[in-house]
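What you see is the complex with one protein chain gone and the rest in place.
This part shows chain A:
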Amino acid sequence: MVAFVSNGLLPAPKLDTTNSVKTATFQPNGLLGQKSSLLSTSILGVAVEKNLTYETDSCNPTVPHFAPNGLLSVTSKPPQYTISTELNSSSQDDDDLPPVSEAFGLPTMLLSEHALAPQPLSSSTASTSRFSVRATTFDGKTLFIRRKPKVSQDARRRISPTYNSQRIGNLLEVPIHRLMDDLSTVAAAKLADNRQPTASSSKSTEVEDTLWVDRYRPQRFTELMGNERVARETMAWVKQWDWCVFGSKKGKKRPKTGDENFNDDDEYHRPREKFLLLSGPPGLGKTTLAHVVARQAGYEVMEINASDARSGSIVDDRIRPALESGSAVGSDKPVLLIIDEIDGATGAGENSTSFIYKLVQLAYDRPHKKNRTGQNRGADKKRPILRPIICICNDINASSLAKLKPHAYQIRFSRPADIHTVKRLREVCEMEGLKADSRALTALVGIAKGDLRGCLNTLQFVKSRNEDVTESIIRKATTGMKEAETSLITVLNDLFSPMTKKRVKELALSEEEESKYVARLSREIDSSGRESSIALGCFAHYATLRQHDANFSRYEQANEWLVTFDMLSAEIYSHGDFALSAYLPFTLVPFYPLFQERGGQRVERNQADWDNMQLTKSNEEIYKSLARCLRTASTRLGGDFRHLLSTPTLQLEFAPLINRIISPPLRPVNSQIIKPVERAILTRLVSIMASLELRFFQERGEDGQLSYRLDPPVDVFITYDGKRAPDIPTSRYAVRHLVAGEIDALLITRDADIVEKGTRGKHDFFGKSSSFHKRPLDDPDDAAPNKRIKIDNRDIADKPPVDFFGRLITVPSTSSTKSALRKNIEKKYRVAYKFAEGNSAAVRKPVKFDTFL
């Protein structure tokens, strides 16, 4: 190609001097090379055919050469027009032709005999001799150069290249295919040359500046090492998306869920868990696995890691657009989102939770339109994501992940067997030409606790110093890695027990170093980052140790340190003075000299404090609801209870005593035959409970037994250690039933009273209605007896039907009693009493009417 270009672009003076044939010969070549158009090439194709017909087999090679040209046709037509007109004009200018000899000085040398041979033939067949120009070559041969007939533009376009191309085939000394071949070989050679030095140089530099971790990162699924099950599970999950992402043709239909999931689960055929949560300690290859699997499954990876800001807005700004468009810019593969280090760098809880909240929301947004391709880019039409998301974290229990976990398919990474890690390390060492004995490598893996990345980094470090890998060098190189991972329990165990011999050996500590504990433990506590939990653990554990401590001096010291810790941390948090937090770990270190014991009890997670906190919270809720009750009561009664509301009074005085006030020792008898003394108590109890909004609710227990539950359950405040206060008898079911019925009745009359008052107030609006209203507010003393009398009056009538002996109907439905009551209230003052109803075996006995009142 290049060769032709230069030909086509012959300098202008030369063009002028050369004859039209020559220009006509070369111009199309230039055309071919640079801007061969569809039209011209097709014509060229015709020309080739003509050549084939006229020429001998020497022309055959041209065919394959033109064919690729025809395929290359890309350029637009206009340039072709200009060139062709140029051609025409040059051929038209035959009047001004330079002397033939001059004109043919060069071309003849270029022309082969083969090319010349058919020329007369063609001219004779043209039989348009009057259009041709006669010319003579050096050796006296006569040539007829055909004059181009004046034709219309169209015809010209059709014809002229034909003639030109006829010559092309003949005028090339080296067939174009050969040139092309040469070119390609040159280009290839050049490329190879280029590549050679760059490749070699990059190789040589890579040795220096890429991390081994990157160099030996698995590129394919099959190269993954470690837990194969984990890799497979990840792959399986990603594959579950195939139906959704690639359509059903590619992914296998899931065996059984195929039909049931179609409608009720997800119309997009997404897997049930929209997220995949990979968790595990660092350096085991979580990120690598995610990337490899994604690539293997045919996705383009989009990664968001701790270096990106992660807030709710990021979800809207970056993630949603990427996932909605389905594929990354400039790529036809669907995108797969990897959120790396989702637990880390969350810091302020608000940010992280909003991020995760939004993320979860993203997955569960209901589509507004059925249109899956989402042509409608309407204002804020939210669509569910249809692309898999893989989240990666170290700590599965991070609080920020709590919201995500229910929606995620969780895969836990565990430390692969050391043998595998060692094997991989040895391979790497071999490739790098590092001598390593397996003992050293095993030790390395042991120290790194399976962290392959750490191992590789260490090895590279060793290699950079041109050393062989021996155990001692490993020890030296890994000094910083010792406390790589510290969980709460391990820290606590380290605090309460000395280091095991094995660990001492692993870390290659001397006797002296072993006895130094302050730096070691404080660093360990610090790196765990959960000082307060450790303090709590210490607090929970120290007293369980059965050590002889005659005068409690150690306990005293331990508590002193705990108190110091608490004060210091409270100070830090209340003033935001976090510079002081560097000192916090040191307040916990003293537990080591005080309580360390070889082979002592292992520390276990202690739930006592947590349980206590939960219990406190639930009790606080009950207090709150009690306070609410008091408040409504005080609203109704003109601010009566409000003085009992203040914080300590409520808990210390009101809560325990109200329980006693509302549980008088009533006998479970029928309210109709109750003694006057008890009647008074009952009335009072009912009115207090009603005004405080305390209720008995009927409930069926697990054993099917009916019981009445107090609501709000203020009786928890007299229950310590699961036992009720001994001086308050638990009221029996029958009593509670009686009280509940009375409360219902009272509430109904109260409602009725309000209605009544309202109507009365309307009637004599200017009369004494205001005084009626005022009285209960201003003077509850006066109002109370009134109410009581009223209750007494309708007592008999209002009771739900009971038999003569006052036997309680055991399972009365409260609603029916209520409706019965309501019916009775309408005829409020009528006493309805049937004597000797029911069992005929009743004992008859004269009774005074007073007993009923």
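Everything that follows uses one rule, which is that contacts are C-beta pairs under 8 Å (C-beta built on N, C-alpha and C of every residue); 3 or more make two chains touch, one makes a residue touch a chain; residues count from 1.
Assume contacts and distances are computed from a predicted model.
Novice: The chain that is not shown, which UniProt protein name from "Replication factor C subunit 5", "Golgi apparatus membrane protein TVP23 homolog", "Protein CFT1" or "Alcohol dehydrogenase 1" does it carry?
Specialist: Of the names offered in "Replication factor C subunit 5", "Golgi apparatus membrane protein TVP23 homolog", "Protein CFT1" or "Alcohol dehydrogenase 1", the absent chain's UniProt record gives "Replication factor C subunit 5".
Novice: From the listed residues A:222, A:464, A:515 or A:551, report the one that touches the chain absent from this view.
Specialist: Of all options in A:222, A:464, A:515 or A:551, contact with the hidden chain holds for A:551.
Novice: Using the document's definition of touch, tell me which of A:144, A:355, A:591 or A:641 contacts the absent chain.
Specialist: Candidates A:144, A:355, A:591 or A:641; residue touching the omitted chain: A:641.
Novice: Residues of chain A in contact with the chain that isn't shown?
Specialist: Listed in rising order, the touching residues are 532, 535-536, 539, 543-547, 549-553, 555-556, 559-560, 562-563, 565-567, 569-571, 573, 608-609, 612, 615-616, 619-620, 623, 631, 633-635, 637-649, 651-658, 660-665, 677-678, 681, 684-685, 687-688, 690-691, 716-721, 725, 727-728, 777-778, 780-781, 784, 787.
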